[in-house]
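Of the protein chains in this complex, one is absent; all others appear in place.
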Amino acid sequence: MDDKSLARLRRLLPLEEISVTKAPETGLIMMTARDCYDTDFCLGEILVTIAETQIENAKGYSMVLGDNPRKAIISASLDAIFNGNDAKLQAKIIRCLRAIDKRHKNQQRTESLLPSSTRVQFDAMPEG
Amino acid sequence: MHLKQWLNDESHDDRLTANYSFAFLDEGTKREIRRKILKAIAIPGYQVPFGSREMPIARGWGTGGLQITLSIIGPRDILKVIDQGADDSVNAVNIGRFVNRVTGVSLTTDTADASIIQTRHRIPEEPLSEEQVLVLQVPIPEVLRTIEPSEKETRRMHAEADYSAMWLYLYEDIIKYREISIGSRYPVTVNHRYIMDPSPIPRWDISKLQMAKNLFIFCAGREKRIYAIPPYTEVRPLEFEDHKFRVEDFKGAVCSRCGSTNTYLDEIVENENGMRTYSCSDTAYCAKAALRKQQ
Amino acid sequence: MKPMDHEIQTQQVFRTIMRAMGYPGTIHRLLNHPSHKTRTSSLQLVAETLFDQDVTFCVIGDQGMRELEDILHKLTNCPVTEPSLADFLVMTSPASGGKLLTAKTGIPEYPDHGATVLFSVESLADGSASDFLVRLTGPGILGEKYIQIQGLDREELCHLRELNSGYPLGIDSIFIDQQGCIMCIPRTAKIQLR
Partner (left out) sequence: MAYVAVKGGKVAIEKAAKCMEYERIKGASSPLEVEQIKDQLSLLVDRVMGEGSLYAPDLAALAIKQSSGDMLESAFILRAYRTTQPRLGFTLPGQAGEMRIMRRISAAFKDIPGGQVLGPTPDYSLRLMDFDLFEDSHKRRQEFIQSLFRDICEIDEMPENFPKIVELLRKENLLEERDRKGSSDLRVDDVTRGSLTFPASRSVSLQSMARGETGGMLLLAYSNMRGYGNVHPTVGELRVGFMPVNILHPYTREAYAVGEIKVTEAEIISQSKTSEGTPKFTLGYGLCFGHNEVKAISMAVLDRATQADESKAPSEDQEFVLSHIDGIESMGFCNHFKLPHYVTFQSSLDRIRKTQEVWDAPEAVVE
């Protein structure tokens, strides 16, 4: 998520109602993967940032890739909102997230067209 | 804290990753190493495997000793770091500076003042007390590695206390050289059970392990092993009835600086004609002795 | 650099345990804080210093053992398991009903897999040659050491001796009393009971 999307989301948050229960901290999460024999193993660690917030009784948690405290705290706030009961606010945020997601998907789609253009096309020949 | 307040604080634009915690290691790492230290003390001379962490100095440069030091050190400790007996050896200085930077503890060169001493290849000449811990850096923890390359096999040998191959090795050595040819890293039996590598200390230092007042913790960072000799523990060098263990013989050489005749000496080649002088390998001891001589 | 209080506290607790493990039979105050005197808080201090998600533990006791298990789990994130699998056993009652005997003692290749047992007892005190419950000899002890232990059945010490009869296999014990003092008996210590 880029800075612009974060700023958009931030404007929707009821900043004064959200309390920071765990300020952002960096740490490592061990990436596990499953091999061709269904053995799970540790691939290596990933640097992440975690944060926790609370709105009334709803707790929010987030883990984001990299060293990104602002993204972590906003993600945690969104999580708290979705764990709460403010349906109106939830709907507003979902709309915003959908728009962000759409833009992101479009970008990913365009990028994926490049490798797609490297697909080897085998033309089937009629038999006999 | 409210979110608004947090978001408005510009210091939160900084990278979180730029901060180091007390004693560098994260708390989970310290807990693991601490657990393993306790097991090492409880089974003297047995090598406890541990998940050695990567340190900001290279493997083989004392990462094992450093991890032990950082796991046990607190703000009130006083640290001494030596390499080859010297406080001012480049690697010792580097390690001391690093620990000071991440803990703020004070450094000393005086053996008697230190609560923790991290060392490579020497045990100080001054006897240590119950209040002190000696941390030894170890390159090759497996005493049987010379005779058996496979870890699986050496584990078995330790498990069954099957040390016949080690004794045979020493015996063949005597046949070949009429002397045990091992210089440093002389194997010892700890608490009548495990044969242990005392790290590459000279034979001169072996007797300092026997029934010492202090705790010794050994750690090999690259090979990921921790072992220990508790205080007041039997530590005997391997020897035969007719071929006794012998320490280095300096043939009456005297330290050119302090005049000591009872210390481990560095041999210094003075010129191309091969003229030699000697000085104490333990520089802190030498400085104290020289001062005493002056007075 | 200003260290966090919590980090310093666990460091101090560890150094005390390390000292006690190195010199079996010597009694040490966990922290010089007067606030750390109750039974649970001393246990908690030791647990915080040694337990985490990479190891397992189990409480052996009567009433309140589930609560204690819960407290320690929440505090340390350490998974709870059964006595025969646990890396750490926490004994809160004077008798284990034989459960102690099921503790892991390690395997010949890895004797360090043997469990560590935290015994929560009434009180610990030095004894003398004429008045003692336990006489210890072995590494870390210059000569011999006499101990008094209140609040632990003699039978449990017999179990301990039995578990440690196959050295290097065995378990290592940390005794914690209600006054915030600790004492250790590693598997190397020879135990003689009066």
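Every chain is named by a letter (A, B and C) in the order it is written, and numbering of its residues begins at 1.
As a working rule, a residue touches a chain if its C-beta (ideal position, glycine included) is under 8 Å from a C-beta of that chain, and two chains touch if they have at least 3 such contacts.
Just so you know, these numbers come straight off a predicted model, no measurement behind them.
Looking at chain A, the residues touching the absent chain are 25-48, 50, 59, 61, 63-67, 83, 108-110, 112-122.
Of the residues in chain B, those that touch the hidden partner chain are 17, 20-21, 24-29, 32, 49-56, 58-61, 63, 83-86, 88-94, 97, 120-122, 139, 150-152, 155, 177-185, 200-204, 222, 224-225, 246, 248-249, 256-257, 264-268, 270, 277, 279, 281, 283, 286-287.
The rule is simple: only the chains that are shown with their structure count from here on.
If you sketch which chains touch which, the chains link end to end in a single open path, with no loop closing it.
Of the two chain pairs examined here, A-B and B-C, the one linked by more C-beta pairs in contact is B-C. Note: centroid distance chain A to chain C, computed from Cα atoms, is 45 Å.
Our note on geometry: chain A versus chain B, Cα centroid distance of 48 Å, whole angstroms. Listed in rising order, the residues of chain C touching chain B in the complex are 1, 3-4, 7-8, 10-12, 14-15, 17-18, 21-23, 49-52, 54-55, 107-112, 114, 116, 139-142, 167-168, 172, 186-188. Interface of chain B with chain C (complex): residues 20-23, 27-28, 30-32, 34-44, 46, 48-49, 71-75, 102-104, 130, 155-156, 158-160, 191, 193-194, 215, 230-234.
Within the complex formed with chain A, the residues of chain B that make contact are 1-4, 6-7, 12-13, 15-17.
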